[in-house]
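A protein chain is absent from this complex, but the other protein chains hold their places.
On to chain A.
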Amino acid sequence: MNSFPPEIVLEAVANGLLTGAVYGLVALGLTLVYGVLHIINFAHGALLTLAMYAAWVAWAAFGLDPYVAIIPLVPIFFAAGYAVQRLVIGPASRGDDQNILLVTLGLSIVLENAMLAIFRSDTLSVQVDYAMEVVEAPLFFSAPMLLSFPRLVGFGVAFLVAGVLFVLLTMTDTGRAIRAVAKERTGAALSGIDVAHIYAVTFGIGTACLAVAACLLLPSFYVNPRVGNAFVLVAFTIVVMGGMGSVPGALLGGLVIGVVESLSGLYLGDSLGQLGIFVIFILVLLFRPTGLFGARA
């Protein structure tokens, strides 16, 4: 195995953390929906793709910078997620978990093919002048580390979103109702909580997280009709690793996976970067199947 000078390794770790925060954001939406609705949302990837196209259209048609596009896209995607759960997934599933699985899978197929029909399979990207910009982070023992500017923004915004979510879930009645419904539906209904509404709000928040993630990814990433799946595969790993349904687990798991991917890219070559993720995934399943923050079985 190659040995690298410490500043190179440090830089890889730092860039891994930065990427990992956005992975964590994608996983956050997935784990929240799982934790509350107890369903694996197979449409998560397609919804991420949809959000990336939306951010691309905002840029291509309206000249909106992807970071600015967060402001209109978050409410739009929250409303879309709310409507999908309330009008499609909820009624179609009739409370049966297997049906929900199939409905979300069907939804992802419909969405992907609709996007394929509209945007074709070409890869699209936005051109912003800061896409390749780097920020120098000083190190006391060597030349400064080079950190990608879009990734730094992604890291900051992902943590901001996690902070907002934390406040929402612990300080507001709606947030507490979400946590209550996650563990005790009957008790929640008898306390006057409209469970179907809370499900839809949760799905809306998960979808809004994707809108933020899409806007953070777009300056440095391309979009095509299947791009979301690559991220969601990683997000599934993070959700299992962090503990199904655990919000801090998703964020921490995202950071760990980001670093693992970055380091295995460094040592094994870029094309094998994702290998490390799945090695970790298998190790977690073997030795800590409930995840880092998961409840003990």
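By definition in this document, contacts are C-beta pairs under 8 Å (C-beta built on N, C-alpha and C of every residue); 3 or more make two chains touch, one makes a residue touch a chain; residues count from 1.
We adopt the following convention: contacts and distances are computed from a predicted model.
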- Could you tell me which of "3-oxoacid CoA-transferase subunit B", "Carbon monoxide dehydrogenase medium chain", "ABC transporter ATP-binding protein" or "Cytochrome c oxidase subunit 3" is the UniProt name of the chain missing from the displayed complex? "ABC transporter ATP-binding protein"
- Give the residue, chosen from A:A14, A:A162, A:A182 or A:L252, that touches the chain omitted from the document. A:A182
- Query: Considering the entire assembly, which residues of chain A contact the chain that has been omitted?
  - Reply: 173, 176-177, 179-180, 182-184, 186-194
